[in-house]
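See structure below.
One protein chain is absent from this view; the other protein chains keep their places.
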Amino acid sequence: MNVTVRYFAAFREAAGVESETLPSKATTAGELFSECRDRHAALQDYHASMVAINEEMSQWDSTIKDGDEVLFFPPVAGG
Amino acid sequence: MNVTVRYFAAFREAAGVESETLPSKATTAGELFSECRDRHAALQDYHASMVAINEEMSQWDSTIKDGDEVLFFPPVAGG
Amino acid sequence: MNDFKVTAETIDLALFRATMQDVSCGAYVQFDGWVRDHNEGQKVLRLEYEVYEPLAVKEGERILAEARERFGVSRTAVIHRSGLMELSDTAVVVGVASPHRDEAFEACRYIIDQVKVRLPIWKKEHYASGHAEWVNCQRCAQHKQERGARD
Partner (left out) sequence: MNDFKVTAETIDLALFRATMQDVSCGAYVQFDGWVRDHNEGQKVLRLEYEVYEPLAVKEGERILAEARERFGVSRTAVIHRSGLMELSDTAVVVGVASPHRDEAFEACRYIIDQVKVRLPIWKKEHYASGHAEWVNCQRCAQHKQERGARD
C-alpha cells in the first residue's frame, strides 16, 4: 500500500523533507514511523511525540490503511 | 476622654451621622462601639466588622486613648 | 511605588496592561471583576462602591507585597473603582506578571481573595425592585474561613 507522510518542526528538519508518499508494509502508525526512520536516520524516536491520521489525533498503535495521510508531530510546545 | 468616631456604609446609614466626637469611658474599640450602639439603636452588632484606629487596621480589643480617631467598618465587599 | 489605585473614573485597561509588560516574564494573569446583572436571585440595575481610600490603598499595597513575597512574582497591580457603576463595567482589575504561569495564577488568585475580605470597600446593589442594599460577599466569607483553616 501507499501512504503519505508529513513531518513537522524538528521532524521535518531531521527528515529533510516536508512530505513524501511512500510504499509501506506497516499496519500501525508506530510501524510506519520505524520505516521512516530507516529512510531518514536523523529522525529521533517518537517518544513524547504525537501522530494524526487523516486530520484526526490518533495513537501510535492506530491502524493505517492504503491512501492514509499520516502526520508526525514531534513534542509540542504551545503557549 | 474624648474620641472621634467615623461610620462607614451601612453603619453610617444606621447611625444617621458620618462622624461624631463624643466623651467615652471605653478602654477598647469594642467597648466604644457598644457606647455608640447605646446612642444609635439601629447600629448592628460588630460581628464580622472591622475597626481602624488612627488610620491603622486594629482589633476590637485594641486600646483606645484620648483624642483617637476610630473608624467603624461594617462587613466589607471589595472586588 | 503605588501599585494599588482607587479611581472614580472608568478603568483604562489598555494602559493598565501596558504598565505590566516585563520582558523577563513569560506569563501574565489578569482578573477583572465585572458588574453583573443578578445576585442571589435579584435583578441588579447598578452598583455603588464606597471606598475608604487612605486605608484601602495602604492595606492594598500590603496585599500586593505579600503576593510578591509569597509567590515570587515580578509585577503586581490593582485598580479598584469607587462610586456609581453600570452593568458590565469593570469594578476591579488585578494584574500579575511572572516568569512562569504557576506563580502568576496563584498570586492573582491570592490578591483578589484578599481584596474582597480585607479592604474597607463596600458594595451597594440597586435592584430592579427599586430596593438597594449593602452586600456581604458570601463566597468571600467562605474563602476567608478556608484560608484561615489552611494557614
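For this structure, a couple of remarks:
The letters A, B and C name the chains in turn, as written, and every chain counts its residues from 1.
We take it that a contact is a pair of C-beta atoms (placed from the backbone, for glycine too) under 8 Å apart; a residue touches a chain by one contact, two chains touch by 3 or more.
Bear in mind the structure is a predicted one, so any value in this text is a computation, not a measurement.
Among the displayed chains, contact with the absent chain in the complete complex occurs for A, C. Residues 8-10, 13, 48, 50, 52, 55, 57, 71, 73-79 are the ones on subunit A that touch the missing chain. Subunit C residues in contact with the hidden partner, per the touch definition given at the top, are 13-14, 17, 21-38, 87-88, 97, 99-102, 104-105, 108-109, 112, 139.
We adopt the following convention: only the chains that are shown with their structure count from here on.
Subunit B has its Cα centroid 73 Å from the Cα centroid of subunit A. A straight line joining the Cα centres of subunit B and subunit C is 26 Å long.
Chain contacts: subunit C has no residue touching two or more partner chains. Counting partner chains per residue, subunit A shows two or more touched chains at no residue at all.
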